[in-house]
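Notes follow once the structure below has been shown.
Of the protein chains in this complex, all but one are displayed in their positions.
Chain lettering (A and B) follows the sequence in which the chains are written, and residue indices restart at 1 in each chain.
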Amino acid sequence: MQASSIDIVWNGRASRMRRRRLVIGSLLTLVVLLFALTLMLGQTFTPPGEVLRVLFGEEVQGASFTVGQLRLPRAVLAVLTGLSFGLGGAAFQIMLRNPLASPDIIGINLGASAAAVFAIVVLQMNGPAVSVFAVVAALGVAMAIYGLSFRDGVAGTRLILIGIGVAAMLESFIAYTLSRAPAWSLQEAMRWLAGSLNGTQTSQTLPLLVALFLFGGLLLSRARDLDTLRLGDDTAAALGTNVAATRIIVMIAAVGVIAVATAVAGPVSFVAFLAGSIAARLVGGNGSILLPAALLGAVLVMLADYAGQFLLPSRYPVGVVTGALGAPYLIYLIIRVNRSGGSL
Amino acid sequence: MTTGAEGMRLLWLATVIAGLTLLLGLSVAVGTRSVGWSDVVAALGGASGTIDQAAVTVRIPRTLLAGAAGAALGLAGAIMQGVTRNPLADPGILGVNLGASLAVVVGVAWFGITSSQAFIWVAILGAGVTAVFVYTIGSLGRGGATPLKLALAGVATSIAFASLVVAIILPRADIAGGIQSWRIGGVGGATFGAIGEVTPFLVGGVLLALLSARRLNSLALGDEIATGLGERVALARATAALSAILLCGATTAVCGPIGFVGLVVPHLCRLLVGVDHRWLLPFAALAGACLLLAADVMGRIIARPNELEVGVVTAFIGAPFFIWIVRRQRVREL
């Protein structure tokens, strides 16, 4: 064996690792930076020293309320929901080998929010019970979509279209449920349905943290096997991956983490879709996109929420900002995929 | 046998007309408020003294609008399916409705348009631009505009536009009153004035459509064969598409985006009267009117005392149908 070819291999891998570390490192830094920024900047500017003191539990005149009660819970939830959506979205896109097969497009987010709306409005449920309900419903929707699109295997475009059909039905269902609940004004409902971090409390952080830990951990543990699925079911099986088991585990974990995040913040449009697709472009073929997508999701949610609150001419909930960003990107992606001759 | 088939078609036609008449009556008599028969009759005669009679009076333009809109959408759907040879074509699925909606929203929010005439023109413009846009995207790449690719381009555009509509409208408390109607269409709040404004456009669209019926028959055989038969394919396509755009745009301007009527109705009609567009188009119009009237009546009954927009009901009925058709598509067509 020539020494040069093993060097080529080693160098190639080293440079891929470097690029991957660079991407993840930058994203992590960005997350921390944005977190710090959102704690400091708002209607008023709180200097970093005071922020730190509040974080350590001190009572600081003027800052304790703003930072401790208003900004901190919101920032934490922004990060957690962003991580959840990014993770879940990427998992689906990898598993279904298609950036458009994102849970927010194929109706899984809607399944969770339909359940959440139903639980809150009709069943008068609250707190973690809503999240559990949402998870179960979202899983049901996911299985229904998968089952409906199964015909000698799953074809990408068919699954996406069926998912969109299911999404349309779920939207009808949500509209119907809301029509029976005059207490919620239509505009308020629209805000929640677009995805909003308004009025979030620390009580909601814990279930999300648990879900992220549990489901996210499950996903990351399967990252390698999940990645082989990108080569096609047959090749993945030939490489020793248990395709069916991996699919089921990944689906449950991804749906789980997304459903809980949706129950807390509403279905924040397009975060799952954007995080997954952009992460895939940044990382290229170099290893699993799960972690980068999760971090990117956190970045997106924090940025969008901050922009929606302070940087735009009027107050927008985070979901509307991400929706406005995701819309052109979605079209751009279809153009790109069609042009490159890829069959979806 | 021709006479046998002709006979069947006439029978179905009579059935649909009967159904339509029944639904028209039902739409006036039934609603979110239960009203006695004497009041209904009195209101139809012009009286509007009591609340009940007034309620019925309001239902009359609503009924007319639902019928007209349903006819327009059913017809537009049949035309779109004929022009694109795509069983999945529907003004909602191809994003045309939301394109019209977005155009109006932009017009109102950013350009301060208020006249309903302007609404209609803007909506038609939006519908046209979107149709071209979606068709272009869907045709890129291998295989041209296959049914699945076109549908995917259409729904992606719909989703994208829907987000933009929400983004533009949400902070505008002044127009947010009508906020929901720009995402999901409904016939509530219909007035004779609005119907009057939109009628010339609908009539124009219908005429153009009926004139295109024979051309659509040729187009169904494929571009090459149609040309061989002496049809000017591009012109035929353009006129047919124009009629569909007129119909969708005008309807969306007044009602908001109502989906799935254009999908379901032509398929059902084809089962009953076959694929000859000279029968199919008028039938689709009548059946579309029936469907929308039925959906509206349902929407008023099941959500009492509130009402459910007609677009919500059609989505709930139409989506499973859509899923069923998608399942039947052979993926090899990609």
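What to note about this one:
Rule of thumb we're sticking to: a contact is a pair of C-beta atoms (placed from the backbone, for glycine too) under 8 Å apart; a residue touches a chain by one contact, two chains touch by 3 or more.
Convention: contacts and distances are computed from a predicted model.
One subunit of the complex is not drawn; among "Carbon-monoxide dehydrogenase small subunit", "MaoC family dehydratase N-terminal domain-containing protein", "Iron complex transport system ATP-binding protein" or "V-type ATPase subunit", its UniProt record names it "Iron complex transport system ATP-binding protein".
Put simply, the missing chain touches A once the whole complex is considered.
The residue touching the chain not shown here, chosen from A:Val60, A:Met95, A:Val121 or A:Leu231, is A:Leu231. Within the set A:Ile6, A:Leu41, A:Leu55 or A:Ala129, the residue that contacts the chain not displayed is A:Ile6.
Where chain A meets the omitted chain, the residues involved are 1-2, 4-6, 8-10, 12-13, 16, 97, 152, 221, 224, 228, 230-232, 234-235, 237-242, 280, 284-286, 342.
Please note the rule applied: only the chains that are shown with their structure count from here on.
Chain A and chain B, compared by their mean Cα positions, are separated by 35 Å. Listed in rising order, the residues of chain B touching chain A in the complex are 88, 137-138, 140-142, 148-149, 151-153, 155-157, 159-161, 163-164, 166-167, 170-171, 176, 179-180, 184, 259-260, 302-303, 306-309, 312-313, 315-316, 318-320, 322-323, 326-327, 329, 331, 334.
Residue ranges of chain A in contact with chain B, taken from their complex: 100, 105, 148-149, 151, 155, 157-158, 160-162, 164-166, 168-169, 171-173, 175-176, 179-180, 182, 186-187, 190-191, 194, 269-270, 313-317, 320-321, 323-324, 326-328, 330-331, 334-335, 337-344.
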